[in-house]
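Then we have subunit A:
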Amino acid sequence: MQQAKKLLQEVGIEPERVEMFNIGASDAVLFARAADQMTESARRLGPNPLKKPRGEVK
Partner candidate 1 sequence: MIIAERKLFEQIWESIKDRKSVLILGCGTCVSVCQSGGEKEVGLLASELRMKSKLEGKEIKIEEATIERQCDKEFFDSIKDKAKEYDAILSMACGAGVQFSAEVLEPVVVIPALNTRFIGVTMDEGIWAERCRACGNCVLRDYGGICPITICAKSLVNGPCGGSKNGKCEASQEKDCAWVLIYNRLKKQNRLDELRRWAPLKDYTTQTHPGRYVNEAYRKPELEAKNVK
Partner candidate 2 sequence: MSNSKLKQAFDSGKFVVTAEAGPLKGTEVDEMAEIAGVLKGKVDAVNVTDQQSSVMRLGSMVICHLLKDWGLEPIFQLTCRDRNRIALQSDLLSAWVLGVENCVALTGDLPSSGDHPQAKPVYDLDSVQLLQVIRNLNEGHDMAGNELKGKPDFFAGAVVNPGADTEAAYELQLMKLEKKIAAGARFFQTQAIFNPDTFARFMKRVEQYKIPVLAGVIPLKSAGMARFMNKNVAGINVPEPMISRMTKAEDKTKAGIELCAELIKSLKGMCQGVHIMAIGWEKKVPDILDVAGLT
C-alpha cells in the first residue's frame, strides 16, 4: 500500500485516493465505516483528475 501511494504521488495524484482496509467478511460496521471514509475523501479531493473526458486540454 505504501508503495502504491508512493507511485501515485510520483505521478501527481493524491495518495489518499487509495487505501487498504482489513475487514472480516461479516463485519458490516467496519465496511460501512471504510466506505464512508473513502466517500468523504473522494468528495474532499474532488473528481479523479484522470477521469477527465479525452480531448479536454488542462
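In picking the candidates, the idea was that all candidates are chains of the complex that A comes from, given by their letters.
Here is the rule we use: contacts are C-beta pairs under 8 Å (C-beta built on N, C-alpha and C of every residue); 3 or more make two chains touch, one makes a residue touch a chain; residues count from 1.
Just so it is clear, the structure is predicted and the values come from calculations on it, not from any experiment.
*Asks:* Quick one: in this complex, who touches subunit A among 1 or 2?
*Replies:* 1
*Asks:* Residue numbers of subunit A touching candidate 1 in their complex, please.
*Replies:* Touch list, subunit A to candidate 1: 7-8, 10-13, 49-50, 52, 54, 56-58.
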